[in-house]
Structure formats: structure tokens, C-alpha cells
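Below is a structure I'd like to ask you about.
Every protein chain of the complex appears in place save one, which is left out.
Naming follows writing order (A and B), and every chain is counted from residue 1.
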Amino acid sequence: MQFHVNPSGELPIYRQIMRQITDAIAGGRVAAGDQLPSHRDLAAQLVIAPLTVKKAYDELEREGLITTQRGRGTYVSESLPVVDAAQRRERLREAAQQLLTQAALSGVPLAEVVRLLKEIQKGMKS
Amino acid sequence: MLALIRRDPLLGSPAAILRVLVALLLGTSVAEGVRTFAATATEGAMPGHFANRVYVAAALWLAPAILLLLSKTRERCRAMDLALPIEARRLWLAHTQTIWLLGLVLLAAGAGVLWGYEKIVFAIPGKIPVPDQNLELVVIPLAISLVLAVAALQSFRPGLQQVPADRSYRAVVLLMLGGGLGLGIALSKLPWFASLLPLVFAIGLTARTYHSLPPTFATSPREAESTSEPVRTAGTQEWETHAETGSGKSHSALYY
Partner (left out) sequence: MKALEFENIHRAYRRGADVLKGITFSVDAGEVVGLVGKNGAGKTTLIRIAMGMLEAQTGHVRVLGLDPRTDALDMKRRVGYVSEDQILPEFLTVGAVVRLHRALFPTWDDQLERRLRERFELAPRARIKTLSKGQARQVALLCAIAHRPEVLLLDEPAGGLDPAARREFLETSIQLLNEAGSTILFSSHYMTDVERMAGRIVMIHEGCLLLDGALDDLREQYSLALLPRGPVGWHDRLIGLSGCISVREQSDSLHAVFRLEPQQCRSLLQRELHISDARCLSITLDDMFVELVEGRP
């Protein structure tokens, strides 16, 4: 998968990495059991501090999305975690709230928003 | 120690050293020429021993004096050395020894120039009636004065990597230059063992300063102040940073 970091971006660097990995998993671009680069390799290649990458990996590991085995490497988890259904709905609701607020402030009608969502989903699948 | 001397700021570049040496010796030559002229201007009269000695000493002292005035003499070690695990006292001693070495070489070379004058110029028949220079009486005392002057100069604010050329330093330098010359002339009139006293004093002073030095030099405060860039406003900063990265976005990509 392709990693891409913007030090001055909206999110802190570790979150950008987390999001990219999460997106890749969600979009099927990496499969369960695939190997990810070691945190040192990724740090060297993206030119960011190794501790930052480690932080991202640690967080993802805590959420159960990846596992690190000493001496063997970091892999996408075989079995992805089951997030509590209610929690999932809550998170989605919050995200939707933000999206619709933005749309309202920018004067974008609901139909347009739905079209946009479909477009993005198509992009994720490819 | 030899390795440190070789690295001394004064011996920075071989070409520069050569140039400086030649310039200084030319200076001695000129001084000698002036002295000769002054002596002959009194219509062949034989100036007294004392006057003669003063001129000789002054001509000889010129080159080492200029050495002491050089800015590299103030610099006890290179800026780079401050970050290295070398004791400050070793650097200090190496620098002091370098100045001694160079100073004595200059003195000897100057004496050589004067001696050359004596043997060649004054030997020309028809004649410049200039009295005996008594070089040997003057050179050794001057050498010892030089050793003392250098030791004293280096003992001024010894803990600094580079002594700032402020008023107090300039005063000390002038004192050493004038005093050194005066001492040399005075010693040349006294029996030889009188010269031992200042020599011993010089060695004592050097040893004392050596032991008093902390393990590391300090940058002189004036130095530190002047190396910080002129204060720019944050506004300029922002503009520069944005200009660098093009609206503040920079990307790294890894194709995995």
C-alpha cells in the first residue's frame, strides 16, 4: 500500500498513518495477514521520527487491527475486531453530523451530499 | 601536544603563514633600514651603546609584536574544538607554545636579517659608519621578554576560547608590547643571570594559569551575542517557511 504523510496536515502524523492503514483495510487494499513495513523502515522512508510510526502502530494494535510479533514483523490482524454495534452507530452518527453541518454551512443540498458519498465509496473499492 | 600545535588557529593555512612571515621579515628589514638611516643622519657620529641597542631591539621586536597583534593570537582554539572531548588546558598550552614558537622563529629570523645587513650592507666599502649592533647581547633578553609577554597575554582571561578585542585586552597588549621591549633592553644591559628571573617568572605564570583552567573553554559572551542573526519578525518567518514548502504542504510518498 502507498503511504503518504503531510507534516502540516489537519491530523497529527501518527493519525494520518493510522487512518491510511484503516482505510486500506476497509477498502480491501490490504488483506488480513498482509505484512506492513517495520516501524523503522517506514520512518526512514517517510522521513519521520520512528517513535511517531511506533505510536501509530501501537494504537492500531490496541484497537486490534494489527499485530506485531517480535522478530517476525507487523501484520494486519487475521480477525478484525468486532466493534460494539452501538458504538459503531454512535461514531457514524457523529461523522454524519459533521458532514451535514458542513454541507448546510456551504449551502450544499442533501442530494448533492448523497451523490458525493456514492462517489467516494466507489473510489474506496478500486 | 605536537598534533595540537599543528592544528592551532595561528597555523591555519600554510600559504597564509608564509605570507605573514615574509611580510614580517620585510618589516624588520625596513626597520633596520630606518635605523641605519637615522644613525648615519647624525653624520657618522657614533651613537652611544644605549641608543644603538634601543634601535636594534626595536627592529627585532617589530615582527613578534605584529604577531601578537594578530587576531588569531586571541583565538585559543578553533570553534570546532569546543565540542570535542579535549581538555581546555591542553589546548591552551598548545596555543601558548605555538605563539612562543612562532615568536622565537621570527626573532631569530629578524636577527638573521640584521646580521645579514651587518655582514653585507655595512661591509660595503665607502662606507656607512654604523657601529657594532651587539646582536648577541640583545637577542636573548628579547627572547626571554617575548616568552614572558606571551605568557602574560595568554593568562589574560584564560578561560575564553577567543578573547574579545575590547579596551582592556587592547590595553594589556600594548602594555606587553611596550613593557616587553623595555624589559628586553633593560636586561641586555644587565649580567646574563638577571635574565633568568623573568624566565622563571614566565614559567611559573604559565604553570599557574595552566592549572587554573576549567576542563572546558567558554565562548565569550560578546561572541555568542554577535553570532545570533539579526532579529527578524515572525511575519518574515512565516513568509519564508511558506515560500520554502509552497503553502506549507509537503508530501512524502512511499510505494509499497
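Basically, contacts are C-beta pairs under 8 Å (C-beta built on N, C-alpha and C of every residue); 3 or more make two chains touch, one makes a residue touch a chain.
Note that the coordinates shown come from a computational prediction; the quantities given were computed from them, not determined experimentally.
Looking at the complex as a whole, the chain kept out of the display touches A, B. Within the full complex, the residue among B:Ile5, B:Ile66, B:Ile86 or B:Leu101 touching the omitted chain is B:Ile86. Contact with the undisplayed chain is limited, among A:Ala32, A:Val47 or A:Ala96, to A:Val47.
In the full complex, the hidden chain is touched by chain B at residues 7, 12-14, 78-80, 82-88, 161, 214-219, 221, 224-225, 227-235, 237-238, 240-242, 244-245, 248, 250. In the full complex, the hidden chain is touched by chain A at residues 7-8, 10-15, 40, 43-44, 47-52, 55, 98, 105.
In the analysis below, only the chains that are shown with their structure count from here on.
Per-chain Cα centroids separate chain A from chain B by 67 Å.
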